[in-house]
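Below: the structure, in structure tokens.
Every protein chain except one is present and positioned as in the full complex.
And then chain A:
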């Protein structure tokens, strides 16, 4: 592409270095999965062996699913990430459209505020939001897990940039056809924004499926645990000695995203880097 392809020696060196790196990257995953297949007796011997001699897949994964309500945690993860993303679209898309395509007083100020809010790290607002939810009696609820993320200034920013490129003629034509502004947002803008929404959606789902900090703060009851809280709870629950089931639990929590990633690598990498630059 930019230079001659490396000679055979260069190619071998390239693969040698990259393979070593790849091995380091993948070892924790491999070790997690291998351990999740081993019976307790084989894990507690202090010597190196990779494959289990007796496979304990069913018992380990069975225990991971039954010792704690793992299914419940996974469902919570789906509910919370889905609710956050749906709310983010409902709240931020119209705002982005207004900023990109409508003329009104205060538009410049509003956009400046959005840019400023981009600088606020999520952790910095935790204490006041916690107090607010405490006063409102919303702690330990799905609302507490979801509401603070309904507004995403990054989402507004991203969608606005995207909407700026949509031709005004398209919107004017829709107005002539008698479509109101709400109709324009949902019937014209939303369909054109699908590629950007997918990127943002992947970013949002990955960030909130993996988030540990906020659920840890606002959730107390087990029925509301998200997958990261669930796996941490599992570890505490058996004093961290039942490594087989524990690794099975970790595998279960990681699996949905990793599987989706392997299925659609390019989209994931785009989504996370292109939007993840915010964090």
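As a convention for this text, a residue touches a chain if its C-beta (ideal position, glycine included) is under 8 Å from a C-beta of that chain, and two chains touch if they have at least 3 such contacts; residues count from 1.
Throughout what follows, contacts and distances are computed from a predicted model.
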Name under which UniProt lists the unshown chain, selected from "NADH-quinone oxidoreductase subunit J", "Multiple sugar transport system permease protein", "Acetolactate synthase small subunit" or "Carbohydrate ABC transporter membrane protein 1 (CUT1 family)": "Carbohydrate ABC transporter membrane protein 1 (CUT1 family)"
Contact with the hidden chain (one of A:37, A:61 or A:97): A:97
Touch criterion as defined above, residue of A:9, A:46 or A:176 at the omitted chain: A:46
Touch list for chain A against the chain that is not drawn: 1-3, 5-6, 10-11, 14-15, 17-18, 21-22, 24-29, 31-32, 35, 43-44, 46-48, 90-92, 94-95, 97-99, 102-105, 107, 110, 113-114, 117-121, 123-132, 134, 147-148, 150-151, 153, 156, 180-182, 185, 206, 209-210, 212-213, 216-217, 227-228, 231-232, 235, 240, 243, 246-247, 249-250, 253-254, 257-258, 261-262, 265, 268-269, 272-273, 276-277, 279
